[in-house]
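Of the protein chains in this complex, all but one are displayed in their positions.
Let's look at chain A:
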């Protein structure tokens, strides 16, 4: 059993080390949501009226509304960063070191996933700390209650990244993922505006947003931050996590020859 925990700690340590070595990545991860909070939110606040929607019990500022969405955005981008790392590791050959380990692949991939989530949660709390000084004050216990929600949403988004990385053959294809997966997922969600606003514009878009797993990650975080549970979102996020992780394990199965480039020799 200790061998398993050693392997997990080793994988988590490497992910953390990589993150620490790439200071620019930490900075980018923080700057992105802060730009939304400091600049976009200030602009949208003037044009976007918000009605009282659960879990809020009163009118809230746009900055307050958008904060859980930005937490989820950090995790979305972190998941994609992990995915990018996987593709890079596969291209450079570093991933083979991981895959020839005697531990089963589901465990290796799971460990990598959990390690990525730990890194994303550190980023989210750093963001929430800065947001606090910007006047975003969720209940103090909400900052504790949101942790399991962040773990679950981080796992789901990370698993999605893992699954996507198995389908991306080259690093150059990653731009396509940004354009066709990340941006639509982020904008077609409840991260930036409540879904009733979307319904006013287009029923079709509203339905797309409702079925978007990212919407449920956002709502799970939003409700947890205000000491409530959104059971539907919990179910969707849990289900999507199982689906994406199962798909990733299947795609990285040796039978598919994943993790290696085909080359003669």
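Criterion: a contact is a pair of C-beta atoms (placed from the backbone, for glycine too) under 8 Å apart; a residue touches a chain by one contact, two chains touch by 3 or more; residues count from 1.
Definition applied: contacts and distances are computed from a predicted model.
**Student:** Can you pick, from "Beta-lysine 5,6-aminomutase beta subunit", "ABC-2 type transport system ATP-binding protein", "Zinc carboxypeptidase" or "Cation/acetate symporter", the UniProt name of the chain not shown?
**Tutor:** Missing chain, per its UniProt entry: "ABC-2 type transport system ATP-binding protein".
**Student:** Which residue from A:93, A:148 or A:239 sits in contact with the chain not drawn here?
**Tutor:** Of the listed residues, the one touching the omitted chain is A:93.
**Student:** I need the residue numbers on chain A that touch the omitted chain, in ascending order.
**Tutor:** Interface with the chain not displayed, on the chain A side: 2-4, 6-7, 9-11, 13-14, 17-18, 21, 92-94, 96-104, 108, 253-255, 257, 259-260, 262-265.
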